[in-house]
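Removed from the display is one protein chain of the complex; every other protein chain stays in position.
Per-chain residue numbering starts at 1, and chain names A, B, C and D are given in the order in which the chains are listed.
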Amino acid sequence: MATDTTFGQRKKDRIDSLAEAGTLSKDEGVSLLQSAWRRLRRDPVFLIGLTIVSVFVLVAIIAPFVAPFDPTKAVPELRSQISPATPIPPAQEGHLLGGDNAGRDLFSRLLVGSRQTLIVGVLATLGGLAGGMLLGTLAGGIGGWMDSAVMRVVDVMLSIPSLLMAFSIAAMFARPSQWTVILAIAIIQVPIFARLLRGSMLSQRHSDHVLAARALGVKPAAIVFRHMLPNSLGPVIVQGTLVLAVAIIDAAALSFLGLGNPDDSVPEWGQMLGAAQRFFNTFPHIAVYPAICIIVVALGFTLMGESLREALDPKSRR
Amino acid sequence: MSSATTGALLEVEDLRVTFGQKGKRQFTAVDGVSFTVNPGETVGLVGESGCGKSVTSLAIMRLLPNRGNTVTGSVRFAGQDLFSLSDGEMRDRRGRDLAMIFQDPLSSLNPVVPLGTQVTEVLQRHKGMKRGPAKTRATELLDKVGIPDPTRRLSEYPHQLSGGMRQRALIAMALACEPRLLIADEPTTALDVTIQAQILALLRELVVDSGTALIMITHDLGVVAGLCDEVNVLYGGRIVERAQRHDLFKVPRHPYTGGLLASIPRLDDPRGRRLSPVPGSVADNIPWDSACAFAPRCSSAIDTCRTVTPDLVADDAVPDARLLRCHNPLPVDGSQAPTAPADPTTTTEAS
Amino acid sequence: MLKFIVRRLLQAVLAMFMMSLLLFAWLRSLPGGPVSALLGERGTPESAAALREQLGLNDSIFVQYWRFLTRAVQGDFGISNGVFRGQPAMEVFLQRFPATIELSIIAIAIALVLAIPLGYLAARRRGGIFDTGSVIFSLVGVAVPVFFLAYVLKYIFAVRWGLLPPSGRSGVGINATHITNFYILDGIMTREWDAVWDALKHLILPALALSSIPFAIIFRITRASVIEVMDEDYVRTARAKGLTSSTIRGRHIMRNALIPVVTIIGLQIGALLAGAVLTEKVFAFPGIGDALAQGFTLRDYPILQVVIMMAALIYIIVNLLVDIAYAIIDPRVRTR
Amino acid sequence: QSQRDDDTGGDGGGDAGSETDGGSGEAPEPTDGTFVFGAAGAPTTFDPFYASDGETFRVSRQIFQNLVGIEAGGTEGVPELATDWEGSEDGLTWTFNLQEGVTFHDGTDFNAEAVCANFERWADQNEVGQNPAVAYYYGNDFGFGDDSLYGGCEATEELTAEITITRPTGKFPMVLSQSAYAIQSPTAMEEYNANDVKAEGEAFVYPEYAEEHPTGTGPFKFESYDNAGATVTLVRNDDYWGDAAGVANLVFKIIPDENARRQELEAGTINGYDLPNPVDWASLEEGGNQVMIRDPFNILYLALNSVADPQLEDPLIRQALYHAIDRETLVQNQLPEGAEVATQFIPNTVSGYNSSIEPYAYDPDLAKDLLAEAGASDLTIDLWYPTEVTRPYLPDPQRIYDAVKADWEAVGVTVNPVSKPWSGGYIDGTQQSQAPAFFLGWTGDLNSADNFLCAFFCGDDNQFGTEPLPFHQELQDALRAADGEPDEETRTAMYEELNANIMSEDWLPGLPISHSPPAIVVGPNVEGLIASPLTAEDFSTVTVTE
Partner (left out) sequence: MSEQTPDPATEPDGGATTATAERDVLVDVRGVKVHFPIKRGIIFDRTVGHVYAVDGMDLQILRGETYGLVGESGCGKSTFGRALLQLEELTEGEVVFDGTDLASLKGEALRRRRHDMQMVFQDPLGSLDPRQTVEQLLLEGMKAHGLVKGQDAHERLVGLLQAVGLPKTALQKYPHEFSGGQRQRVGIARALSVDPKLIVADEPVSALDVSVQAQVVNLLEDLQEEFGLTYLVIAHDLAVVRHISDRVGVMYLGSLVEEADADDLYALPLHPYTRALMSAVPVPDPVVEDSREQILLAGDLPSPANPPSGCRFHTRCPWRQETRCDTERPELRTLQVEGATQSHRVACHWAEQIASGELQPHAVEIQVTDPTEGASDTGEEFFGPASVSEVG
């Protein structure tokens, strides 16, 4: 890849920091996060994203208590309406959106589905984060041959288009389940997180404050964990919000391809969408609702993540 | 060289630049700056970081961002008010009548366009030259600013040049249309001392040779001492002292000027002299509207300083034509700045 | 430069080698495997054992891998035993690859043509309604699952309005001559204009669906990089030189702003290939994505191997090309 | 011992184009139209002898014909390339009189020699060809080598062929109606090395004949297979001996995605497709399309494998599990219109069906009692169901599973769900007796009880894991005896008895659930299609109006 061509950057930085030293005083001094927040507060894109995500999280928390019906069990009155010609009970009184093809209340499923969707998104992201952090820390923290070895593996992983890899991983498991979906999506995020973390760890590695800690005689492990890691997490966290959106969409894609969780009693939007494709022609609504939910939530996380990324990017902080 | 000369090339009159959009706190970066520049004259703008030097120069060139700032006052170039020109007319002037050199030579050159194009485009734009002649002229220009092997350099990219050469190339571009006014905004800050010396020598030679008016912006008093005819010392967006360079360095009248001079170690100082820093930092400033912004850091501040805004007036205590903005200037005789008091500030800034 | 290319190619070979190893181990660890794929429901323990022997699956994994590797380097990835039973996987790949390429090119073209001007305008009017609107619009593109978008497009344009064919790659009854299997190219070469038109019609919807993500990403990158470049010192220099706004835009802003866009296009190729799996499945578009999707359900390992390996290879090669293009655009990289 | 099916359903012999049928006045006026059929998958080969999947046979049936055909819209055998046939007393020698004036697509004559050449070719497979993954049907029906059913073939006259078999079997000659036994041009087969099938890598390579030169006697000729464009094109055989096909071109457009097939039909870019989703039937009809529902010729059952779970050896438990299932509701809710509750392991159109068997009543209380009696009130069982698949008999495995699970749980059985992808472990697991209880089914190839029953129960390692059960040997013997009985009536009686035995309280190796009708749909402007229970539609009768 291209190298960063920062000729004379050192000097430029020196001058920048000179300017900064002059402008950042004690009462005006704000941390990166604080200043990012200041900008974000006024960013409509971020605010829309934040609102969506908050609502979504809120719904995920309260859904089981407010859902009118048990989403995992068929409602007899809906179930009795199911026949080969009408496998999907239509909207009716008491059932705002009707039922699904197992006679469960669709509205309740959508509500409660937010929870599982969030779990899939969060766990997949956390999994990817954990793996990425492990590899990234190994590579960036230890460096040397470890760095090369880990990075070669990461490069190979990166050279396989991510969704393809997710398919392969999901297909590897004899018994697809929610966990295989989470695992597959987590694994494809690993190289991204690893690279990201390693990149910022490396720049930390050569930064003055790490050098200072070294000069101070701080133990190497402490340098990695107390100084390098905490300071490298910024971009990783931002990436995390974006990955959450991607994870939700990817989970839907896996379900769509039949590699999702086949046990559909606990509702999850991606899985609901995947299951609904058989009915898409005749009963599009049961696909459209989860699809819209996914779109809105993914949009929420994406809006938030992108604006966060932009706000934290020192290059755009002018 | 009186600043009131009517034949001045550039007259900056009560220039005021305010940043800040709705909701945000307004911030006046340049606060009523006036000065003039005559052909062949070099005027220096000095002051510490953030005092408004660059903003002044950008305002003159009308290169400030379109939004987020308000510029008032007037800038008259050869008798014409630049602020009343249309964008197109201003564009015609820039590069032809007024040119500018910036501080970082690498980032000021487009990295993906060959040097030659970057030089010839000005010629083509303003002189209506065809490619061929423009190229020839560009070669001459590079040669003139002391770039060896100019033909080869024309087809090279900025990163292939050394720092000094890049700065020379920038100068060549600025000089391409023989502008009548050249603004150099810290042109040597990014360079090493030996190279800085080369560039300064080049600028000096240019002014002498072609009679171009030069505005030299820097925070390095040493640079000003060697180059400028007249020096404006800026503090907090206002000129606090203006004098001919010999006068200024010999008898600094404003405590800030004095403080600056006293805090710089000099090669020809006797060793062991304790430096007398200007205490505090820019952050300690108070607004100009009801006081002297420098008062919190000033070692000779009197009560008036904190209640009455000083004006920029002719300083009668010295024989030279000097303007000063101070209630309690430094004495004329003691050419050294007073030693800093132990803790002159009321802020948490320790010293 | 040559060294750089050689270096990258060798790295690619290394990556491919590692990938083949991983892939091989991977597939062999899958439940099922070629025997059950071949016998399917008809297998009995005896017939499976016989087949296992016949196909050399009782050899050690290293022998098998070696066999696979020696064949693979000659471009022989085995015979499909699922979707395209009996056909060499490589042949299937070569037959179907042009379709995917055609689709991807059109998709990227749509994305570029829309995203770059839009990105520039959004950057120029940063913070305004147009900017916020187009940012949100572009991100909606990312958030909509490709397959869902595909359905919606098909429903509207094909089923409802009947403007465009709902799926497939060519209409029945178009008797086109196929030379390269790039239908548009073939049509142009043979001057069968109806075939070109037919191929184009079949491409529009899938390409549109496929372009949603690259569009969003290219838009964002363009916007961000235009914003960044506009603040660059050299743009200020250009303005200080009094250049016309078109020169500033073309020579000084866009030329620099497009550098990251070029890089991102390379990275998007990977996303396109993955997106193609979904898009081609939904549009029954006979490309490699479609082959891959079918290969998965039928556990067609030769097909999976060839498609995944080739996808990775293409990805690597495209990125190499991108890097070369990058070096051509950006002189700073060239001299390294 | 084995079973086969695929998502486009089973298939059978060639089409009913015999003298009697072909000219029966239904024949349409030949038009120069094109009939485009949406196929769910690509044909694996064009030589039906090496095939075993419906997508291949759907194409090959249009190109090839068999000695024995299948009646249009039914399952009975009718004359096709043979005008009539007769078996000897002992059922070992069969004489076929052949249709006159038939030529292959390559212009060569069809005659007794050609028939024998085909028989010889079938028997004379190389090692690879004998592999069950290659010539599945022949291996299954006749078998290779010394104990092959095939004895010999002699062309006694120009148009008379005499075929001997080594033991009597009820399948013969009906077995010859299956698509695999299509009569192909010996000249072409020789020219293009039809028998030269090879194992290469981990798969098989078919000879040029099977890839590019299938040569039969049918109403359509093979034109091209465009893998890049995913279409198979056939053209009308103008020298066809019977009534010429109604359309000039027959195109199979491969559209793996079900929704895409439907949308293509709605957009008018295809004229029909097989196995429309039952959910869509009504709305398709509303759109003016013709959904033709075939008679059910399949079975869905729930196998209980005692090898995988020895608890199931107890007949009480098997009965209890059966009584616990509410099949009426299941069929009504989850299976397409026209589906029936099954009483035994063969559909009622197959001879040997025992109409006196009463369906097991839905009786959860009885089930509980039986479980208690067996001392298994807290029974726990693994119930398998497949994913990544739908079958004509199993349109939505998950929902069927849900229903059974709910029913079983209602009687106190703990159900552990096990789901596996169809070809990613499900088939393997069920065949290797790993699954205690699982759903599977079968679509018949021909009107033969053996085709069903033997597929389920033959052999010691059958998928029902009957080996440890006391009736195992009896079952095996009965199967063999019934199949070996040359007299049709006796045979039918034997099968009826066997069916009753299988469903008796003591045997009950599995639980038959339902027969569901598969449908085929064609556009409003298609005429003349006769749906076949064996999914063996003949497209030569089809015309497409503009």
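Note that in this section a contact is a pair of C-beta atoms (placed from the backbone, for glycine too) under 8 Å apart; a residue touches a chain by one contact, two chains touch by 3 or more.
On a predicted model such as this, the values are computed, not experimentally measured, just so you know.
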{"item": "On chain A, residues whose C-beta touches the chain left out of the figure", "value": "3, 5-11, 13-14, 17-18, 20-22, 24-26, 29-32, 207-209, 211-219, 222, 226-227, 230-231"}
{"item": "Residues of chain B (touch criterion as defined above) contacting the omitted chain", "value": "48-49, 146-149, 159-165, 168, 192-198, 200-201, 219-226, 245-246, 249-250, 259-269, 271, 273-279, 281-283, 348-351"}
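The rule is short, and it goes like this: only the chains that are shown with their structure count from here on.
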{"item": "Chain pair, B-C or C-D, that carries the greater number of C-beta contacts", "value": "C-D"}
{"item": "Centroid distance [mean C-alpha coordinates] between chain C and chain B, Å", "value": "54"}
{"item": "Centre-to-centre distance between chain D and chain B (centres being mean Cα positions), rounded to whole Å", "value": "92"}
{"item": "Distance from the mean Cα position of chain D to that of chain C, given in whole angstrom", "value": "39"}
{"item": "In chain A, residues with contacts to at least two other chains", "value": "5, 7, 171, 174, 258-259, 280"}
{"item": "Multi-partner residues of chain B (at least 2 other chains)", "value": "104, 107, 111, 159"}
{"item": "Chain D - residues contacting chain A, complex", "value": "258-259, 262-263, 277-283, 332-337, 339, 387-388, 390, 396, 398-399, 402, 406, 417-421, 424-425"}
{"item": "Parts of chain A lying in touch with chain D, wherever the complex brings them together", "value": "74, 79, 82-85, 87-88, 101-102, 171, 174-176, 258-259, 262-264, 275, 277-283"}
{"item": "Touching residues on chain D, where the partner in the complex is chain C", "value": "1-5, 34, 36, 41-42, 44-45, 52, 127-128, 131-133, 136, 140, 199-206, 210-211, 226-231, 251, 253-257, 259-261, 263-264, 266-270, 388-389, 420-425, 427-428, 431-432, 459, 461"}
